[in-house]
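All remarks here apply to the structure that follows.
Just one protein chain is left out here, and the rest sit where they should.
Coming up: chain A.
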Amino acid sequence: MQPVEYAVIASAGLGSRLGHGLPKSMLEINGRTVLSRLIESLRPHVKGVRVVVGYREDLVIGLCASLHRDVVIVRNPEFRTTNTVQSMAMGARGLSGKVLFLDGDLIVEPGSLSHFIAKAADVPSLVAVAPSRSENPVNVVVDGPESRMLVTRFTRDAGHPYEWANVVAGPADMMDGAEGYVFQRLEEHLPLDAALLDLREVDTPADLELAKAFALQVDEQGALRARA
């Protein structure tokens, strides 16, 4: 058993599909950015959080300077010509042990994240999956019951119940030397253990609406728990 020690959030890419002129992680929902939400839900579970920045890095650096001072920012000046997987590898530079890699454009339910991280300690790598609902999903073919799922294949084909959720825990060097999409790096190691993660991705305008509603729901649950 090896617990997750660090989290690497890839937040270098262009927010081009949403066209707000912001990195997607800097979109604000109910008064908090997507990135702040991620960092705050990760912070209790890991020794350190690293955020990889590129597009409009000034905005992300400014946010961390004011609200998340213990975050280590990793610069990817080549963000226009590199993929998320390369940002993730840069983010894990120098780290050893187990790392949780995440896309910066995710709204994650904190309780479900906590379960996922706990489960990740028991297996070499753990792939996050979610009910297929994104506009352009990469779906996964899974084996086994929900409590012990194995991903056997990634596919762009529709009609599968689960999609790849852009979160994976594994060895710190697992993204090193990869060039395509993150799931293509994972394909090299199939089958892989998988677990459900309750999250929404902010990728297209339609996703954003779903993510907003989800974030509000998460905030309400959080407020209820705080009162209880």
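FYI, a residue touches a chain if its C-beta (ideal position, glycine included) is under 8 Å from a C-beta of that chain, and two chains touch if they have at least 3 such contacts; residues count from 1.
Note that in this section contacts and distances are computed from a predicted model.
K.L.:
Can you work out the missing subunit's protein name as recorded in UniProt? Choose among "phosphoserine phosphatase", "Phosphoribosylformylglycinamidine synthase subunit PurS", "ABC transporter permease subunit" or "NADH-quinone oxidoreductase subunit N".
P.N.:
So, among "phosphoserine phosphatase", "Phosphoribosylformylglycinamidine synthase subunit PurS", "ABC transporter permease subunit" or "NADH-quinone oxidoreductase subunit N", the name matching the hidden chain's UniProt entry is "phosphoserine phosphatase".
K.L.:
Write down which of A:His20, A:Arg80, A:Arg93 or A:Arg148 is the residue touching the left-out chain.
P.N.:
A:Arg93
K.L.:
Among A:Ala10, A:Val71, A:Ile117 or A:Val202, which residue is in touch with the absent chain?
P.N.:
Missing-chain contact among the listed residues: A:Val71.
K.L.:
Footprint of the hidden chain on chain A, which residues?
P.N.:
That gives, for chain A, the contact residues 47-48, 53, 57, 61, 64-65, 69-75, 77, 93-96.
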